[in-house]
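Worksheet: one structure, shown below.
A protein chain is absent from this complex, but the other protein chains hold their places.
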Amino acid sequence: MNWVALKMLMGDKAKYLGIVFGVSFAALLMAQQSAIFCGLMRNTTSQIRDIQGADLWVMDRNVQFVDDTKPLSENALYRVRGVEGVQWAVRLYKGLARARLDDGNFQQVILIGVDDATLTGAPAVEQGKLLHGKLEDLRRPDAVIMDEFGWRYLYGAEPFAPGKTIEMNDKRAVVVGLAKCNPTFQTFPILYCTYTQAVKYVPQERKTLTFVLAKAADGVTPEQLCERIEQQTGDLRALTDEQFFWTTIGYYLKRTGIPINFGITVALGFFVGCAIAGQTFYLFTIENLKQFGSLKAMGVSNPRLVRMIMLQALVVGTIGYGLGVGGAALFGYVFERVVTNAPPAFHFPWQVLALTAGAVCVIITASAAVSLRRVLFLEPAVVFR
Amino acid sequence: MLTRYLLPVLAVVAFSFAMIQMTKAQQQPPPVNPPVDPGKSPFGKQVAGAGIVEPETENISVGTHVPGVVRAVHVRVNDRVTPGAPLFELDDRQMAAELAVRQSMRDSAAAQLAKLEAMPRREELPPLEAKVEEAKANVEDKVRLFERAKREIDTGVGSGETFDTRRMGVDVAKAQLRRVEAELDLTRAGAWKFDTAVARATLTQAQAQVDQTKTELERLRVAAPRIRKPGADRSREPIPSSDLLELRVLQVNVRPGEYVGATPGQAIIVLGTVGRLHVRVDIDENDIARFKPGVGGTATPRGEPGTRLPLSFVRVEPYVIPKKSLTGGNTERVDTRVLQVIYAIDVPNPTLYVGQQLDVSLDAGG
Partner (left out) sequence: MTAQLMDKSVHSELRVPHSAIALRGVTKEFGTGDTKTVALADINIDLPYGELVLLVGPSGCGKTTLISVVAGLLDATRGEVEVLGENLTRMGNGRKVRFRGDNIGFVFQQYNLLPALTAAENACVPLLIAGWDRKKAVAKAKELLAAVGLKDRLNSYPNQLSGGQQQRVAIARALVHEPRLLVCDEPTAALDAHSGRTVMDLIRKVAVQPDRAVVVVTHDSRVYDFGDRIVSMADGRVESVQRTEDRAQETEGRVPH
């Protein structure tokens, strides 16, 4: 009988395509909007993902997200080093600086000062993140490494060449390398330099240490170590990469209207999809009501009818879902390649696929349920009227 | 055909593409290690701090007592100096001139005293003695004249007036004799002892002034301090030369012709010992409770995470001081205090320099 159900479904091409289109449109809209939302949210954490090599971040207790810098005393570094289970700990500066360009314009930049000795947190060479130059160049006087988007933003299509100078806090900085960084939320150029250099590039501050990056010793999980650090130091907060990532995203979710806006769009996609797919499916069922009635008279039981209709719904749902998420993925693929001078906000995690799948399930179940209601309460005697 | 096969196939292709994109997005980048390995903490539980290398004697910043213009510098950086060896001299011309004045004043006072001590002058006595003889003779003469007048009166020959006059003449002659005798005694007695004492005091004062000026001159020449070797007996005074430390010139901040002031803390020449190096470790006040005096430790020079220098405990500075920024960056205000602990570097000839920063780990037990 499943075969009959499928034949029935595909026999009416117009309606079949209509339902598939409805579902795939909904899936496309939901997946694409969710992916942009995820991308945007993920961009807020780009520095957490860029600065690698350590297990955890130690910061002031009141830091709410990665750009919320609350400087620490230099001694915090040594207090962290004193915690049992810390394999090593290094300092990191992260902040905004105002750069004066060759042409006299001012530009806000994200300044990252890595530990002078170890360069922990500098662009990951292993992952090919350093496009030009050498990390060792950072040790040269006034040297900074700029990120790719920043270069395009400041110098347009000009190909990279080391030696560009900019001025920060009346001090000279020379661009010696180009790094590939994750797209940022603020879209400012990113400059890497050594910690001591970074401190000179910002106006005098009472404290300068923004973060302490620490690595857990063998046999200690980063989570355990975080707890220990917080317990022993008392006024510091320690988060693993993962925790910091979610803390930052949590902040943006709570404090900005972004999730609401995207939520509305996704909901819109959901409802439009529900409407189109549900409506068409319902019409399809109504049209076939007489057929269903005769099947019912001929001895098809209600559970069997439910299975048939659910199978039809499942087929259109699956096809529509596949087309929809494929379309969304294609959108992202093209978007990331066409837009090169601005950091793209598109991230396609499995959760988006799962969420879309769930929503499509709801759509087709709802559509099928409306149709089923008619079919199940259909008196078989109607075939004689 | 379209609906039965193409659409499902298309859906499968599209879904596969989505899966590929998703897997790509999901990919975890390979783990990254710091470009230079930061090294591992050597102890399970540890107290960490920044340390700064200093000589065993700590840094001896040699200063000057008096401000002035430098005339000569006798040492160069890295010279080894024995205690008392001259380091530098200030211009001393004014002091030298003053010394000459003071010396002549002293000589004058000495002469004055010698003069008083040489009294009485022998040549002055004979005239006075002659005057006494003369007065004695006069008295005898007057007495005879009076006796004659007295006999005349007794005999009634003479007049009363002559008698009185002759008696008065005797008294006058006697008084004259007494006066001349007193003058002779005065001269014979020589200089008055109080005058001598005053002259002697004047001489002493003049001598002292000369000495003072000499000291001032001495102070213009700065020499290496005399310091006992650590562990030497502190009660022996003066310090025997075997207990004295040989020092090394770590820094010379002065050149001839420069003006130096007597500001406290000014390091004109920095001296230190040649032998063992110490490291002064700053321990945050929050960590003091976890630090136990006497525990071992290791030090790692900045930028050399592989090197680990063993440290042995020397002492704790009992006074907790405001933290000095060691970053050399912004002049930051201080809001924490640190306990300073001195450790010795247990390596014969470490490639370390005084003033170098070290990352120090101290064993906190466990």
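Per-chain numbering from 1; labels A and B assigned in written order.
To be clear about the criterion, a residue touches a chain if its C-beta (ideal position, glycine included) is under 8 Å from a C-beta of that chain, and two chains touch if they have at least 3 such contacts.
All values reported here derive from a predicted model rather than from experimental measurement.
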Visible chains that the absent chain touches, using the contact criterion stated earlier: A
Touch list for chain A against the chain that is not drawn: 1, 3-4, 7-12, 290-291, 293-295, 297-302, 379-381, 383-385
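We adopt the following convention: only the chains that are shown with their structure count from here on.
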Mean-CA-position distance for chain B and chain A (Å): 70
Of all residues in chain A, those that touch chain B in their complex: 10, 13, 16-17, 20, 31, 52-54, 73-75, 77-82, 84, 86-90, 115-122, 124-127, 135, 196, 199-200, 204-208, 215, 217, 233-234, 318-330, 332-333, 347-350, 352-353
Interfacial residue positions of chain B with respect to chain A in the complex: 2-4, 7-8, 10-22, 24-26, 29-41, 44-50, 282-284, 286-287, 290, 302-303, 305, 323, 325-333, 335-336, 338, 359, 361, 364, 366
